[in-house]
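Input: one structure, supplied below.
Every protein chain of the complex appears in place save one, which is left out.
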Amino acid sequence: MGILVILEQKGNSIHGMSLEAVAAAQDMAEKLNSKLSILVMGNDIDPLTQQAKSLEASEVIAVNHELLKEYSCDGFAEITKQVVEIESPEFVVMAHTYMVRDFLPSVSVFTGAPFIADVISFRAEDGNSVFTKQMFNSKLGSDIVVRGGSCGLVSFQSAAYQASAVKRGDTPVRQIELSLSEEQVRSKSEEPFQESSGGVDLTSADVIVSVGRGIGEDTKIPMVEELAKAMGAEIAASRPVIDSGWLPPFRQVGSSGQNVSPKLYFSVGISGAIQHVVGMKGSQSIIAINKDPDAPIFELADYAVVGDLNEIVPKLTEALQNQ
Amino acid sequence: MHFSFFEQVILLVFVIFSVSSFTYEIWKRISIIIKGTGTLPIDRIGERCLRFFREVLLQEKVIRERFLPGLMHALVFWGFMAFGVITLDHFVRGFNGRLLGETAYSIYSWVAAPFAVLVIIGILYLAYRRFYLKPKELGKKSITSGLVAIFITLLMATYMLTELDLPENIEKLNWWGHSFLILAFLFLIPRSKHLHLVLAPVNIFFRSFTVPDHDTVEIDMEASEEELDSMLSGLTKMSKKQALDIFSCVECGRCTEVCPANRGGGLLDPKHHFILDLKDPMLHSSGVDVLGQINVEAGWECTTCQACTDICPVGNHVEKSDEIRRHQVLVEGQVPQEYQKVFRNLQESGNTEGAFQSPLADSLPDYTPDKDYLLWLGCFARYGLDPDFENSVRSFTKILDEAGVTYGVLTEEMCSGDPANRLGDKLTYQMLMEQNKEQLEGVKKVTSLCPHCVVNLDQEYKKYGEVSYKVEHHTQVISKLIDSKKISVSRSSSEKLTYHDPCNLSRTLDEIDAPRNALNASSSKYFEMEEHGNKTLCCGAGGGLWWKKETKGRTHLVRAQQVVDSGAETVATGCNFCFGMMKQGLGPLTPDDQKEIQVKDIADIVAENLVAN
Partner (left out) sequence: MKIAVLIKQVPVSDSTFRPAENELWIEEGQIQYEMNENDSFALEEALLIKEKRGEGEVVVVCMGPSGRAPRVIREALAKGADRAVHIVEEGPFETDPHQIAHILFESIRSESFDLIFSGLQSVDLGMGQTGVLLGAMLGMSTATLAMSTEIQEDKIRVKRELESGWFQWVTLPLPASVSIQSGINTPRYPSLKGIMGAKKKEIKTVNKTDLNLSEGLQKVTRIYNLETDKQTEYIEGDPDVQVARLMDILKSEVKVLGA
């Protein structure tokens, strides 16, 4: 029994969100007074194993198999199933990435363990492990528990925990041999590729930097684009900016554009006309910069920055780039 | 001049060839027109004759819409009328006869000769305009137009030569020249836009008095499959009048010139998309089943403002967005996602927003039969599509209260169906209309601040059957209250005030005066914008486009820019959609150093200047 956290590989290192999952798993292990194991799987995973070693846990379990060289739902689900059967953990913890969404449901079917997806927090309450998840378009919260004492598969939403909270250590590695045959991997994957996205899907963006008429002129757009880039955000705009042709129409938020509900809506020079507000009021957090202290956007914002965006935006961009 | 037997045979051959070719081409088109659905309307015959007299014989509309080219056109037209008798006489001479006696002819020549000069002036100006000034709306260079200009000039020249005393052989040569020109012209007419010479007068006579005038689509949910198929296949067939329109088009491009979608940089070009693009398919198929071929993307851009139909000099009902949209919705099922959402909201909740509550409606008195008016709010006001519009509703109720007029709202008011109707979902429209008619049973007088609702509750519902009530737009009610001194208004408003005519109010309901009466009573600084009355320019929200997410053009900014340029401090409107659209447009367009232009409803202006009785 214990917590098993599975690391996801990105390039030659640990996926950023997996570190958050480790932080979550460490927190769970502490609260539940359980042992924590870290699972790394793949092919030629020594670099990954080395990185995993430095994370505080009881052990790192490494599964090396040539069929795990590329991700496949079948291969990853099968190996995870075998590890779960051997180790019988109380919880399997991962980050809620696109890969996890893909193969963890299959693990759920193979092992009979429920998959509690996209949770934002964990607490131990009267001996129960309670997970919190957003429901109903992220507007309500719900508490979820595993029924009947079986193992639970849990994925944590990005930023539910902070990667910087991960405790470091020097953890022993245990290699295990597991079997996986070519017939078991039914899918064939091609090389991943990138697409220049002409039409951006603002509705699925986690962070949006949105710009309004307050920026004054189109020459200021690159300044805000820099900020968005530094923040890993999509850039969006209110109608006046779109109407002036400063940004393309698919970037418009509001009654005549997209309705968005990102984790963070960072508005720059937007006053907060109702036509705009209806498209973004569902955002989880709103930060607004405006020079007018009475701008209606401030009534909605969690954080109101009254000031000159021409000064604040470049400074913030710099601070973000330097961190 | 004497014509030998041989000469007469040659003449006869050419006349027969030219006349039969002309007749054949005309007949070909008539046989297509009569395949159209419905009948050509002949109601209000007196008004039709009067309109014919003014628009055809006096050329009133042509001259009014484009003064100089219009006047030149009129000169050519009147000249042609004058030359009818002379031309007939000309050919009778070829068979050694005379239509007019020598004296009668020479007297008539005194009338015709000056016209020959005027026609030459007219046609030369028109050629100068087409080939030198090259206005965009006339389109690509037209060879036939050039030919026709040369023909007409030569015709007049050869006619004038006959008036001179020429040697016999030259006179005869001139005679043959004149004859061939006429016969060639006759050959050319039906094959070109010059067919309008023949069809435009007919088309103007049959023009509908109702705008817009689309066929109703009645859907029987119990219909058999065959009945359904025949109903659906009928949706792409033109009416007789629509078919006549296509052949009457003179390709002047006035419709495209006034089209708000086109002016805003959109794709829609009514002259081509709604008219000329359909001509070849009609001729090729010898039929009228062509409405499905209208450019779909262009069709969705139309704001149904009716400016194109209103301005057409040959009496065409240009706008055909209704036809292409209902085909897309009912037959193809191809509907932009944002409109699908509006339709679903209408079906599920009876309003465009899918809302359950209206705090505004809850705060107003309920309608009971003892009230003077049923105050129809419309979804825009009811569900706060622009929250500021609530104030305008309150302004209107303040006026009614002041005048002692009683009113109430329906607790279960549904959407009048305007978006469904204009966007082509006739099934949802029918459902809403039936429910609304039931609710309005026994109601006598309805008033609304939304001209879209007024048009539908009144004119559109009536197309599907009788209604028991009368509907007045709120500006009409206000104007009457001012005239009857039920309210007193002082002309104390001192801001520079102009008025944006809503399309539905001006072009469809033909209400130009009531809003102006109300504004002039309240303001001494009222002025007209250049495009006003039934020449107004759409705000961009009509035809369901309020709900459109992405448009190629910037339709809504063209009008707002005009308001900015007019120097107005306040712009009044009489329509909630115009109100909302104006506000969205004026914000970004107002220069930073200029005070933001106020957008108000007429009710707001009057209410602000009410004087207690």
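Brief remarks on what is shown
First chain written, first letter: the chains are A and B, and each begins at residue 1.
Following the convention adopted for this analysis, contacts are C-beta pairs under 8 Å (C-beta built on N, C-alpha and C of every residue); 3 or more make two chains touch, one makes a residue touch a chain.
On a predicted model such as this, the values are computed, not experimentally measured, just so you know.
Per the touch definition above, the residue from B:Ile26, B:Val331 or B:Leu364 contacting the chain not shown is B:Val331. In the full complex, chain A contacts the hidden chain through residues 16-17, 19-20, 73-74, 77, 97-98, 101-102, 104-106, 108-110, 112-118, 130, 133-148, 150, 152, 158-159, 162-164, 186-195, 197, 201, 203, 206-207, 231-232, 259, 263-264, 282, 285, 287, 298-308, 311-312, 315-316, 319-320, 323. Seen across the whole complex, the unshown chain contacts chain B at 219, 221, 223, 225, 228-229, 232, 329-335, 337, 340, 343-345, 348-349, 354, 356-357, 427.
Just so we're on the same page, only the chains that are shown with their structure count from here on.
In terms of their C-alpha centroids, the spacing between chain A and chain B amounts to 55 Å. Looking at the complex, you find that chain B touches chain A at residues 386-387, 548-551, 554, 557, 584-585, 587-588, 592.
Within the complex formed with chain B, the chain A residues making contact are 213, 216, 239-241, 243-244, 249-250, 256-258, 273-275.
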